[in-house]
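Complex shown without one protein chain; remaining protein chains in place.
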Amino acid sequence: MTPPVRRWVFLVGAAGLAAFYLFGLSGLPGFGHYPGPYGFILNRVAVPQTNATGVVSAVNFEYRGFDTVGEEFILFAAVAGMAVVLRHLRGEHEGRQPLDEASDRDLPPTSDAARMVALLFTGPIVLIGWWLVSHAQASPSGGFQGGVVIATGFVLLYLSGEFRVFHRLGPADVAAAVEAVGAGGFVGTGLAAVAMNLPYLKNFLPLGTVPGAVSSSGTIALISFFVGLEVAAAFILVVGELLKQTLLVRGKKR
Amino acid sequence: MQIFPFIVVVWIVGIGLYGMVTSRHLVHQIICLIVVQSSTYVLLLGVGYVTGGAAPYFFDIPLHTRAVDPVVQALALTDVVVEAAVTALLLSFAIQAHKRFGTLDPQELASLRG
Partner (left out) sequence: MMATATAFAPATGLMDALQVTLLLLVAAGATAVVLVRERVTQVLVLSAYGLLLALLFLAFQAPDVTLSELTVGSVLLPAVILLTLAKVRKREE
């Protein structure tokens, strides 16, 4: 199918899709007129029931905790699949003779300004990420957001030109072990509830007295900690694997 | 204003799909897939919005203030992080395809046989 024909077939299909979509929109209550009772009920009962003032994190880790286990395992499987796909690539590489494919060019040295700014901000970013992970129940924070911020702190190490420090501080096997601990800890918290004859993932830790304090809301804080570990380790693994691929050819001549 | 966000959603889906269908480079296709995924976040948040509602965090506003729906926000936020990892997996497939077949053109890759 030649490209112009493909384009016209797509435009016809897209016009049909848009027509059906707009026809379906006519039955919706419109933007801003949210009708459903579920959101309003949750906003009313979440704080008295769980002592967590961050209702979104309470929904993620308590009311719909089982869905979050599934999403976390999508993340886990994607990173594992990536490690498998790229490992096969590495094995084939080692048989070839190393050749310097860019011998007429030099790596430009990272400017001092970029290095200083990146290194200065790495510490605060990891700290902010850790603050986000531990305050899931209070404010707009939680395991997922804090985990990606921590991973960004590690990526800053690479951006400052010290990619070997990145590999030493976030080696692949340590990151993989931390990710496994995070994923297993989440499932284990649910299973611990089952061991006490409660339904899976029920909140069994003491709820605390002040809504929104760090020590309140029971298992929500614990699950957020495990999720933060897992997401941070997953993204460090992802960037580390891709970095190893990029540096593989150059690494041969050392 | 009643259905304007949803029209923007279908526009983003349409332009992203157009980019995917007429693409000549696998990485460009993956970037268009990211754009299509972003339309679902806008759709989710648009469905749950309440006019005059505040964000559903009650640590500094009184407990019974009118707030937007927290469930769609929970869905959208795990969505964003998980789909980034799946995109990374797709990119590693693109690297593998380039290694095996030497080309990153999806229209040439479609006609190759193993």
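The chains carry the letters A and B, assigned in the order they are written, with residues numbered from 1 in each.
Keep in mind that, in the parts below, a contact is a pair of C-beta atoms (placed from the backbone, for glycine too) under 8 Å apart; a residue touches a chain by one contact, two chains touch by 3 or more.
On a predicted model such as this, the values are computed, not experimentally measured, just so you know.
*Asks:* Quick one: which shown chains sit in contact with the chain that's not drawn?
*Replies:* Spelled out, the missing chain touches these shown chains: A, B.
*Asks:* Write down which of A:141, A:160 or A:203 is the residue touching the left-out chain.
*Replies:* In the full complex, the listed residue that touches the missing chain is A:141.
*Asks:* For review purposes, identify every residue of chain B that touches the missing chain, sorted by number.
*Replies:* Those residues of chain B that touch the unshown chain are 1, 4-5, 8, 11-12, 15-16, 18-19, 25, 27-28, 30-32, 34-35, 38-39, 41-42, 45-46, 49, 51-55, 57, 60-61, 65-68, 73-74, 76-77, 80-81, 84, 87-88, 91-92, 94-95, 98-99, 104.
*Asks:* Tell me, which residues in chain A touch the chain that this view leaves out?
*Replies:* Residues in contact with the chain left out: 56-57, 101-102, 132, 139-142, 144-145, 148-149, 151-152, 155, 159, 235, 238-239, 242-243, 245-246, 249.
By our rule, only the chains that are shown with their structure count from here on.
*Asks:* Which stretch or stretches of chain A touch chain B in the complex?
*Replies:* 3, 6-7, 10, 14, 17-18, 21-22, 25, 28, 30-34, 36, 38-39, 42-44, 46-47, 53-60, 64, 67-68, 71-72, 74-75, 78-79, 81-82, 85-86, 88-89, 92, 138-140, 142, 144-145, 147-148, 211-212, 231, 234-235, 238, 241-242, 245
*Asks:* Over in the complex, which chain B residues touch chain A? Could you list them?
*Replies:* It is residues 1-7, 10, 14, 17-18, 21-22, 46-51, 55-59, 63-64, 67-75, 77-82, 84-86, 88-89, 91-93, 95-96, 99, 107 of chain B that touch chain A.
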